[in-house]
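A protein chain is absent from this complex, but the other protein chains hold their places.
Now for chain A:
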């Protein structure tokens, strides 16, 4: 495992909501954040680490280069509804540090061009939720 995280850009989180207008009463329960790499490179990911801030579930999808067809990409799901907070209404796990290793992922994260983090917080107890200090580590020797 490399000790230094790789350079990447974490885009601002986008809320997913039903309907057109954002009402005052409701707060989004889903946010999506994209992580891209400089120069459009395709990478081999070893680990994703972050600090949680009140996110209950995390889904990780990645855009990988399609080995079958040159030049095109496909989407794969690497982690589905990974539970960060044992109880979305209570504090446990809400501000903890986590690491997701490639061994835990459903698909080998090779040739990745984009990482999409889908954050869910079904509880209405919280005003905001996000992930902080997102760092990606690549496989050594690349």
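Simple rule for what comes next: a contact is a pair of C-beta atoms (placed from the backbone, for glycine too) under 8 Å apart; a residue touches a chain by one contact, two chains touch by 3 or more; residues count from 1.
Just so it is clear, contacts and distances are computed from a predicted model.
**Student:** The hidden chain: which UniProt name fits, "Tubulin delta chain", "AP-5 complex subunit beta-1", "Ran-binding protein 10 isoform X5" or "Rab-GAP TBC domain-containing protein"?
**Tutor:** So, among "Tubulin delta chain", "AP-5 complex subunit beta-1", "Ran-binding protein 10 isoform X5" or "Rab-GAP TBC domain-containing protein", the name matching the hidden chain's UniProt entry is "Rab-GAP TBC domain-containing protein".
**Student:** Among A:6, A:36 or A:49, which residue is in contact with the omitted chain in the full complex?
**Tutor:** A:49
**Student:** If you put the missing chain back, which residues of chain A would it touch?
**Tutor:** Per the touch rule, chain A residues meeting the hidden chain are 49, 51, 53-54, 86-87, 89-92, 94-99, 101, 103-104, 124-129, 133, 135.
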